[in-house]
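To start, the structure under review is shown below, and the notes come after it.
Removed from the display is one protein chain of the complex; every other protein chain stays in position.
A and B label the chains in the order they appear, each numbered from 1.
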Amino acid sequence: MGKMGDKLKLKYESYRELPITPLIKAGISKLVETPWHLHGKPQVDQAKCIGCRLCWLYCPEGVITVRNGEVEVDYARCKGCGICANECPVEAITMVLR
Amino acid sequence: MARRIAVEDSHAVALAAKMANVDVIAAYPITPQTHIVEELSRMVSDGEFDAEYINVESEHSAISACIGASAVGARCFTATAGQGLALMHEILFIAAGNRFPIVMAIANRCLSPNINIWGDQSDVMSSRDCGWIQIFAENAQEIFDLILSAFKISEDDRVLLPVAVNFDGFYATHVVERMDLPEEEEVRRFLPPHRTARYKLDPDRPLTFGAIGFPAIQFELRRQWEEALCNSKQVVKEVWQEFGRIFGRHYDVLEPYRMEDAEIGFILMGGSSGTCRVAVDRLRERGFKAGMIKLRLFRPFPKEEILEAVSRLKTLITVDKHICLGGLGGPLFNDLRSLFYGFQRRINVAGFIAGVGGRDIKVEDFEHMFEKVVKGEVSPEKHVFIVRGES
Partner (left out) sequence: MAVSQEYFKTFRDLPREDWFVCGHRACQGCGEAIAVRLILKALGPNTIVVSPTGCLEIISSPFPYTSWAVPWIHVAFENAAAVASGIEAGLKVLARKGLLEKQKTNVLVLAGDGGTVDIGLQSLSGALERGHDFLYVCLDNEAYMNTGIQRSGATPFMCWTTTSQVGRVKRGNLTWKKNMPAIVAAHRVPYVATATVAYPLDLANKAKRGIETEGPAYLHVLASCPTGWRLPPELSVEISRLAVQTGFFPLYEIVDGEFRVTVEIPRRKPVAEYLKPQGRFRHLTDEDIAKIQEQVDRECARLGIP
């Protein structure tokens, strides 16, 4: 909460500046980083990947992309739940604790 | 040219909603409001105007459906009374705080227990702090006019707040009165046929409505809402002035009666003001300098206008139809005594509570209140109940 409160304080010096009700523009939580990684970070062995897209579909955050046979993870927004590693049919993803 | 008609007050409400060309009506039957929605249902079924009539399964859903409809830019209307308003309570705040224009007619009815369908103001007064614009009307013409103008007030970009128009259950809803019904084109000059919504649920411009307010922001949002409600008074006055210019009937936030040289005056809201006027006339005939203020706008509370209206008064008699149980009398008494405390000139406030549970307030009752004040029998510390065993 502290961090978010600070950002808000910076943004709104007075109640008069707030949008009414309050309305928020769509999808701006994309700006928020959630690198929780309590169970480690997913590490992808690109050579093993068969491009099935299960990891992309099962990611609760939607931060895995599969493009041209390459799996990309947005680590700033990956929470490290490990579903991708658990569900990968060829065990191309492993959770690595730092 | 307007047409003079005889109309049941409930049907005057329905006529106002129809002439406002509402898009969505969501309502649940409850006495004494039912004639309103029956008439609206008939109008929609007969194709007199095009609206979606949602037969909701409760008042809670009625106001919720109105929020949904309002959020997509529809003009919407509902009506309720007593227990129905109490069931809406939670959602009333959300309708106002999230700034949804909605117009609601409230046929004021006593809250249970004991179950009682008759008119007092305990329903609306229990919802006093919900942040709605609260207006009180006396008769068919006023009800029609104020509901029509409520749409314009509610939808104004400077306001965007729901408006409740209150009137007495049974005393108003179930009587037939004469009224001037304006022509369609006159109404269209006053109120556009459709709402233009500045903010709405629109896939082309997606917005999030009703987000969580953390402590870091909630207070500011509440302050913003309070300011919007207080500032709406100016818009209410403007809209009623424009109404007067078009229709020739002039309304203001309050209506003084024989107040010019009055020393003791009544203040009250709703239908009993008609009876009170007769009492004031009789007291004047008896040589008393009596007067009356009919309060039309209750929230936002028109402080400045009231102070101006009472500037020559010695004592103001408040007549409340609701008891703030365990508190300090009725809501008007509370508000006005607070307002006058610290005012440069001392004005006594004598608080009376009458008409609870649909009990008649007769002309004699008003005279009796007045006499008690003249005789010095009402101490400022104590409010008086016009009830058997007291008063």
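The rule we apply is simple: contacts are C-beta pairs under 8 Å (C-beta built on N, C-alpha and C of every residue); 3 or more make two chains touch, one makes a residue touch a chain.
What you are looking at is a predicted structure, and each value in this text was computed from that prediction instead of being measured.
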Contact residue for the chain not shown (choose from B:V56, B:V176 or B:V363): B:V56
Absent-chain contact - pick from B:L15, B:A69 or B:C110: B:A69
Per the touch definition above, residue among B:I5, B:V175, B:L201 or B:L339 touching the missing chain: B:L201
Those residues of chain B which, in the complete complex, touch the missing chain: 23-24, 26, 50-52, 54-58, 60-62, 64-74, 76, 90-91, 94, 98, 194, 201-214, 217
Touching residues on chain A - with respect to the absent chain: 4, 7-8, 11, 22, 24-34, 36, 38-39, 52-54, 56-63, 65, 74, 77, 79-83, 85-87, 95
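The working rule: only the chains that are shown with their structure count from here on.
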CA centroid of chain A to CA centroid of chain B, Å: 51
Contacting residues of chain A [partner chain B, same complex]: 1, 4-5, 8-9, 12, 14-16, 18, 20-27
Chain A-touching residues of chain B, taken from the complex the two chains share: 97-99, 160, 199, 206-211, 213-214, 216-217, 219-221, 223-224, 227-228
